[in-house]
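Only one protein chain is missing from this complex, and each of the others stays in its spot.
Think of it as A and B in the order they're written, each chain with its own count starting at 1.
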Amino acid sequence: MIANTKEVKDKGFDIKRSAEEIRNLSFKDHVCIGCGICESTCPVEAIKVGNIGPIVRNEMDIPKLEIDEEKCVLCGMCSGICPVNALDFTIDNKSISDIDTYPKYIASAEIDDETCIHCQRCEVACPREAITIPRSLPERSKLVTGEIEVNEDTCIHCGICDEMCPTDAIDVNRIPGEESILINKDKCVYCLICKKSCPVNAIKAACRSCSYGEYDIDMSDAVTTGSSFIDDETCVKCGWCEEICPVDAAKVKKQFKGTLNIDQDKCTTCGTCIDVCPCDVLSFPESAGPATRVPNVGKEEQYCIHCGACERACPTDAIDVKITDVDYTPTKSKSWVDKFEALKNR
Amino acid sequence: MELNVNQDNCLGCGVCVVACPVNVSISPEVSGGHGSRTEEIIMMVENGVIKLFSKEKCEKCGTCQMFCPVDAIFLE
Partner (left out) sequence: MPKHIASGLKYLAAIELKKKGFNQQLIADELEIDRSTVSHYLNGRNLSWNSIDVAKTVTSMCPKDFLIMTQSLFKDTDKTRKIVSICKNNEFEAEVADSCIACGLCVDLCLMKAVSLNSLKAQIDSICCCGCLLCKEGCPTNSIKILEVKNDREYERG
């Protein structure tokens, strides 16, 4: 009999079978959302998903799922069906997501760099911290124009302008015998506060932007440049970035369509679902004022990926998540198709 | 994973009794701070300390543990 080997790394692990080909299943705990789809899909019942509520809430130091390496037959179904790629299955070091015969979800999240204005709204909103928008701002000095000059003979080096300057453009040395005043024209925005606050009228300054408008400013220097990066490993395609993007640069395609229903009568507001949801869909609603009633738990379903993690974690069976449509690439294998289709009857 | 109590640590504050969603479902009066009328619930404070009655009903959501100020109730 060919035995599997298991190698545990922190809370993740690798299960491997080396024979005709090397089959390897890798579990990444930090990616797992605890939805339990792998557990119900595994044809040999080798997977046990833990209680995600206490694990995420009390930061318990145990893996979110366990796979019995003696039962596992390394078919890779759990990997193919995991909606967030927490399980990666490779054959001879090639991931099945790169092998055409294996079905995979049709899901994506993309940011169009041409359209993106690098506002970083998506980066802040992303519940999985999967987005980074590195950006470089235009130089301030290129966005203003003006003149500034200090009459060193008149200046008494009192330091008032230094303290008042909102952009830290003025540096006054007040030590007797070493007195000096320096103005950094790259920082100055010609706001004229120094000029107005100087007690001895030592500063002459004028803002040209006001009189000449943008006449001698090159607007191409005023552009914020940058790029975008979505970490495919942690992204769950929830749609926050698409929803929040002010210029429609982010596009998300989800693998599931479905419904999310909360039975407010059964809900006891324990908050487990809120803590478990990987997509920040659920929240306790703000009170709408005295003598008004709000639901126990509120939902923003447009961000829901219908993974069912909340339903699984809810201690009072108050949540019902249904998948109505699964989008995946075609495969000739009936058993694999059956498993993908079975998601609709979870 | 199982629900456990450490009665030596327990202050008898009863937060877990009220926070537990299963308790509240079985015996809604506990959410008002009253004692339960039935022993069907998971946990109750008795003589100043927490006591487990039907721990097999625990759904393992971790809410009690999150609210307990002294780690007297926990999943392990």
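Here is the rule we use: contacts are C-beta pairs under 8 Å (C-beta built on N, C-alpha and C of every residue); 3 or more make two chains touch, one makes a residue touch a chain.
None of the values given here were measured: they were computed from a predicted structure.
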Among the chains presented, those that the missing one touches: A
Residue in contact with the excluded chain [from A:M77, A:A109 or A:C245]: A:M77
Contacts of chain A with the absent chain, listed as residue ranges: 1-2, 17, 19-21, 23, 43-44, 73-77, 101-102, 331-336
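The working rule: only the chains that are shown with their structure count from here on.
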Residue ranges of chain A in contact with chain B within the complex: 50-51, 53-55, 57-58, 60, 266, 268-272, 313-316
Complex contact set, residues of chain B against chain A: 1, 19-22, 24-25, 31, 59-63, 65-66, 74-75
